[in-house]
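Apart from one protein chain that is not included, each protein chain of the complex appears where it belongs.
A, B, C and D label the chains in the order they appear, each numbered from 1.
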Amino acid sequence: MLKLIDVDAGYGPIPVLHAVNMEVGKGEIITLIGANGAGKTTTLMAVCGMVAPRKGDILLEGISICGIPANRLVELGISQVPEGRLIFPDLTVAENLDMGAFLRKDREGIHQDIEYVFDLFPILADRRHQPGGTLSGGEQQMLAISRAIMARPRLLLLDEPSLGLAPMIIRQIFDIIVKINRESGTTIFLVEQNANQALKIAHRGYVMENGVITLTDTAANLLDNEDVKKAYLGI
Amino acid sequence: MGRMEYFLEIFFGGLTRGSIYALIALGYTMVYGIIQLINFAHGEIYMIGAFTALIVAGVLGSLGMPGYAILLLTLPIAVIYASAYGFTVEKIAYKPLRSAPRLSPLISAIGMSIFLQNYILLAQTADFLPFPNLLPYFDLPDFVGGILTSSEVTIVITAALVMAGLTSFIKFTRMGKAMRATAQNQRMAMLVGVNVDQVISLTFIIGSALAAIGGVLIASHIGQINFYIGFIAGIKAFTAAVLGGIGSVPGAMLGGLVLGWTESFATGYVSSDYEDVFAFALLVLILIFRPAGILGKADSQKV
Amino acid sequence: MAEAGPVLDVRNLTMDFGGLRAIDSVSLDIMPGEIVALIGPNGAGKTTFFNCVTGLYTPTSGEILLSARGQRKRLNGLKPNHITALGMARTFQNIRLFPHMTVLENVMIGRHCRTRSSIFGAIFRPPATRQEEAESIEISYGLLKEVGLTALVDETANNLPYGAQRRLEIARAMATEPALLLLDEPAAGMNPSETRELQALILRLREKHDLSILLIEHDMKLVMSLSDRVCVLEYGTQIAQSTPEEVSRDPRVIKAYLGEEADA
Amino acid sequence: MQGLKKSLLTAVWFMFLTFPIMVIRVNTIEKTIVWRWENLALVGISVFLLSYVWRFLMSRRERGNKQNAFATDDRAQAFRALIEDRRIRYSLIAAFAIFVGVFPFLFSMYQVNIMISALIYIMLGLGLNIVVGLAGLLDLGFVAFYAVGAYAYALLNLHFGLGFWAVLPMAAVLGAFVGILLGFPVLRLRGDYLAIVTLGFGEIIRLVLENWGTFTRGPSGISNIPRPDLFGLEFGLQGRIIYMYYVVLALVLFTIAVVTRLKYSRIGRAWMALREDEIACQAMGIDKTQTKLMAFSLGATWAAMAGVVFAAKTSFINPASFTFLESAMILSIVVLGGMGSTVGVILGALILILLPEYLRAFAEYRMIVFGAIMVLFMVFRPQGLIRDRRLKRRFHPAESSKGAEAVPTGEGMARGAGSHG
Partner (left out) sequence: QAAEIIFGVPGAHSGDLASYGLPTVNAAKLVVEQYNAKGGLLGMKIKVVPQDEQCKPELATNAAFKLVSEKVTVALGHICSGATKAALPIYKDSKIVLMSPSATNPELTLSGDYPNFFRTIGRDDNQGKIGASFTMGKLGAKKIAVIHDKGDYGKGYAERAKEAVDGSGGKATTVLFEGVTPGAVDYTAIVQKIKQSGAEAVIFGGYHPEASKIVMTMRKRDMKIPFVSDDGVKDATFIKVAGEFAEGVYASGPEDYSGNPLYHQANEAHKKAFNADPGVFYPQAYSAALALLNAIEKAGSTDYDKIVKALRTEYVETPVGKIRFDERGDAEGVGFDMYQVVKGEFVLVK
C-alpha cells in the first residue's frame, strides 16, 4: 500500500532522514520505534506531504505521491494523528470532529461516525460543546484520534497516540487501533515510544536510529530481539 | 430644531460612517484571523476599488448609459478588480513570507501600501476627482426626510445585507468552515484536507470585495476621491476591527458601528477638534477593560 | 528553617471553569524531602491543580500555604512570579522553553528572581553586577552539568532533542532555587531507558538540593519506584492518598485509572 | 518552455489588472476619456521580463533555504574567519571609524545633513529595537515619544530659553515618565492589541499637539529652534551642521553601547524570554508588567532624546512630522534590519532613510520604487538583513573536565546554532 524508497528528508538545511526504505502492506499494522529525535515524526511528515523528500520516492499503491500537497493526500485516503495533537483550539469538540470529516459529503455517515467515536471515548461526548483548547492533555489526544477516524482513512498515521494518556486509556487506545484495523481494514502506520505495547499489536516493526532504519522484522521477533529489549523496552 | 431630531441625525450619521468602517474592517479582521497579519495595504484596495469604479462609470457615462445600468455594471467590475488586486498582493507580498518571522509581512504590507498609493498617483492623478453619485435616489417619507438621505439609507442597508451574507457564508458553508479551521491551525487544516492556499486567497478576495463595495458606496456618498483616501479609512477600519475583537467577524461590524457612533457623537456633542482623540481614547478604554476587544475571545490556550 | 512542617499545604482547593468543577475540595500536603505523585485519569484536574498552586489560575476557594526559604506564606492571589520567588518552581506538560535562546540562557532566566541587578547595573556594569552575572553563569552551568547538558550550552533550545528539552526545563526550574519542584509529566514521550535516566536525575536532585517534589505522571513504573506517597484524583476529587503499594491495590484506583490488568 | 508560458500568463494577468488604472483616464465632468494603450504594452513587456527575474530570485531563495547547509556555511565560515582574525577585524573597524570620523569633511553639506537624519533614525531604531526586537512588544506609536522629546525642547527653549544640553537629559526623563504613564494601563494587552493601542496613543498625542494651540502653537509649529551650542561659540551654517553631526554621532555611539550592554544583561535576557513565552517567564519568577514597562519606557527615553536632536536639527517642528507613517518607518528599520540585532538596525536605518534620498534621481518615481524595494527586501530577506545571534560562551576545558562528562570547546557545538529563525 505504502512504500518509501531511499527517502532523504529534513528541515531547511538540516538533514534528518537518510535513505529510508519502508513498506506497509494493505491492512497491516506496522510500527516505527526509535529514540527521541530519531526522525520518526519526520518520516510521517514526509508521507503526508508536509515535508518534501529531497531524494527518493514515496509510493501510495504504486503511484508516486511526492510533491502532492497534504490536503490532496487526505482525499487519497491518508489521515493522521499528528504529534502535538493540533486540536483547533476555538472550535468545540463537535466542530473539531466535523472538521475531521471535512472532505466527506455523506451527512448520514458523518453523523454515525460521530456517535461511534463518542462511544469509543465517552468523555468526549460529555465535553462536546467545550472548546478543544480547554481540554486536558489526554482528552485532546482522544479528540485527535477521533478526528482522524472521522476521515474514514484507508491509511491512518498515528504519531505517539499514547503520549500523556492514563494507563487504562492507553490500553483502550491500542485496543481501538486494533479494532479499527480489523473492522474496517484500515492500514495503520504507528509511531510509538511505548514500544512494548506497540509491538504487541503490530504485525511488523521498524527501528530507526538517527534517521536510518537499522532493523526490521516481524513484531514478535523484535519483541524478542536483545538489542531492542535493551534500548527500547527497558528490560 | 428639536433635540431629539438632532440626536437622531447624529445617530444615523454615525451609523452610515460606521457601516463603511465595518465593511472595510471585515477585510482586516478576516485576513488577521487567518494569517495574523495586519494588512496595511487593505486601505489601498478600498481606494483602488473606488478608483476603478470611477473609471468604469466614466467610460459608461460617456457612452450615455442610464444611471442604474451604470451602477449595475460598475459595482461588480470594481469588486472584481479590487479582488484581483487583493489576490495578487497576497501572492506577491505575503505568500512568500508564510514561514517568515511574524513582523516581516507587516513591513511588506507597509511597502505595498506605499507602492499602491504611488501607483495610482502616477497612473492617474494626485488631484481630487469628482465621483458621480451612483446610488439610487428615492424619496423618503416626510418624517425621516430631514434626518436621513436616501444614499445613507442605501449604504446602511447594503452594508447590513453584505454582512449578513458574509456571516452566513462563514457559518454555514464548507468554505467558511475551512476558513475557521485555517484560522486556528494551518497545519492541521491541511491535514484534514483543507486547501490552505486556496482558503487564504479566498479570504483576501472576499475582504477586498467588501472593501470595494465600501469604496463605491462612500465615494458616491461623498462625491470625490483621490489616491490617499485609503490610508485614513484604513487606519480607522483597522481600529474598528480591533475594537470589536480582531479575528471576529461580528466584532468587526460592531466595532465599525461603535467607532462611527463615537466619532459622530463626539463631534455632535463635544467638538470635532477632538473627534479622533475620542475614537482612540475609547479604543484604549475598551481594551483596558476587555483586552481582546468587545466580542473577541480571550484565547483558550491551556498551560 | 521552619520545623518539620509541610513545605506545601493545600487545603480544600476548589476550581471551577464556568459550570465545570475541575477540582473539588482537594487537600494535600508535602513534607520536606518528600516525593509525592499526583495521578489520575485524563482530565481529572492534575494540571489544573498545578496551575492553581503556581498562581496561573486563581482558585475558586481553598487555602494554599508554602513554607520555604525560612518563611511561611499564603499563596492565594499572588502572581506566579511572586510564588516562584517564594521557592516553588515547575515544568510544563507541553514543554515551554524559550526556543530561540541558548540552553545556558534558558537556565540563566531561572536565576532572574535570585539576582538583583537593575537597568543601571546593566548599563554601567559595576563590579557587583559583574560578579552577580559571573555567579549566575557558574550556577547555571553547574545545573546543566547535573542534568547532563553541558555539551549543548550554546545550542538554541529549539534545536534540542525532546528528552534534552525535558531535562533543560528541569534545570531551568532548579535555577530558581526552589524548595518544592512541580513536574508535569516529565517522562511523557520518553522511552523506557530514557525514563530510567530521568528517574535517577530526579533522585539526584532531591539529594543534592533538599528538594520536595510533586509529580504528575502516567508512567506507573516511574510513579511506583519514585514516589513516597501517591495522591489520586478523579473528576477533580481525591479518591485515594497513600503509599504507592496501597494505591496500586486500591480497587477504586484500579477501576478509575489503572485498569484491570495493571501490569506495573 | 514552462517558464515562457508562466511568464506569458503573468504578463496577461497584469495587463488585465492594470488595464483600467493604467490605460483609461476619465474626466467625468467633461465626459472625455483618454486611452493610453501604450501603457498596456509597457506593462505587458515589463511584467513578462520581470517575471523571469522574480522566478530566478525565488528559486535561488528556495535553494538557499534547502541546501545552504554546507555551501553558505563555507562562505559564512570563511567570512567569519576573516572577521575573527584580530588584525583584519581591528583594521576594518579602524578604517570604518576613520571614515565615519572624517565624513563631514569629505562630503557636501547635503550628504552630511542626510547622514544626520540617518543617525537620528539609528537612535530611534535602536530605541524601538529594545521594545520590539528585544521585548517583543509591537509598538506602532513610537513616534509619540519622539514628539514628546521634540516638543519638550522646542517649548522649553521658547519659554525658558533652555539650551540643547540642558533639555536633553530632561527630555530623557520626561520620555521615560510618559512611557510609564502610557505603558502602565496597556501593557497587559497581548501582541497586536498592544500595537493598535500604541498606534492610538501616537495619534492622540499628535492630535493634542495639533489642537492645543495655546500651548503648542498648533499646526503652524515652532520655528527658530536653536542648534546645540558649544560654549557659546558661533559657527556658520556649515560649521553648525558639522558640529551637529558629531553631536549626533556621539549620541549614537552612546546608544549602541547602552543597548549592547542591556542586551546581554539580566534585564535583556528577561526581555527576550518574555518575547518567547510569557507564561513560562512568569513561572520563572519574572515580573511581567515591570519588565515590559522597563522596556517600554527605556525605548521612550531614547525616542525622546532623538526628538530633541531632531528639533535641533530641523530648527522647526510641527505636528505633521509625527504621524503614524513615521512610526511605521521606524518599525520597518527594525524589522528590515533584523529584529534584535544592533548592526541590523543600523543598516536598516541607513537603507530606509538614505534610500529615498538617493532615489531622488528617480524624481516622481521615488516613492513607488521605495515601496517596491521594501516589499522585495522582505520577500527575499524575510528574517531581515542581519540575523540576531546569541552570544556564545566558551567554557575552558579546565573547568569542564571536572564535570561528569567531556565538554567540547566551541567549534562543534556552535555549528547549526542560530540557523533557526
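As a working rule, a residue touches a chain if its C-beta (ideal position, glycine included) is under 8 Å from a C-beta of that chain, and two chains touch if they have at least 3 such contacts.
Given the structure is predicted, the values throughout are model-derived calculations rather than measurements.
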Visible chains that the absent chain touches, using the contact criterion stated earlier: B, D
Candidate in contact with the missing chain, chosen from B:E44, B:E90 or B:D276: B:D276
Residue of B:A233, B:A252, B:L282 or B:L295 touching the missing chain in the full complex: B:A233
Residue ranges of chain B at the interface with the undisplayed chain: 1, 6, 9-10, 13-14, 16-17, 20-21, 118, 121, 125-130, 146, 149, 151-152, 218, 221-224, 226-229, 231-233, 236, 263-265, 267-268, 271-273, 275-276
Residues belonging to chain D that touch the chain removed from view: 25, 27, 29, 34, 108-111, 113-114, 117, 210-211, 213, 218-221, 223-224, 236-237, 310, 313-318, 320-321, 325, 357, 360, 363-364, 366-367
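The rule is short, and it goes like this: only the chains that are shown with their structure count from here on.
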Chain pair showing more contacts of the two, A-B and C-D: C-D
Whole-Å gap separating chain A and chain B, where each centre is the average of the chain's CA atoms: 43
Rounded Å distance, chain B centre to chain C centre (Cα mean): 49
Inter-centroid spacing, chain D versus chain C (mean Cα positions, whole Å): 41
For chain C, residues that touch 2 or more chains besides their own: 47, 56, 92-94, 96
Multi-chain contact sites of chain A, meaning residues that touch two or more partners: 134-136
Partner chain B, residues of chain D touching it in the complex: 13-14, 16-18, 20-22, 24-29, 31-33, 39, 58, 61, 132, 138, 185-186, 188-190, 192-193, 195-197, 199-201, 203-204, 207-208, 211, 279, 324, 328, 331-332, 335-336, 339, 364-365, 367-368, 370-375, 377-379, 382-384, 421
In the complex, chain B residues that touch chain A: 174, 177-178, 180-181, 184-185, 187-196, 297, 299-302
Contact set on chain B toward chain D in their complex: 32, 36, 38, 40, 48, 51-52, 54-59, 61-62, 81, 84-85, 88, 92-93, 96-97, 99-101, 103-108, 110-125, 129-132, 235, 238-239, 242, 246, 273-274, 276-277, 280-281, 283-284, 287-288, 291-293, 299, 303
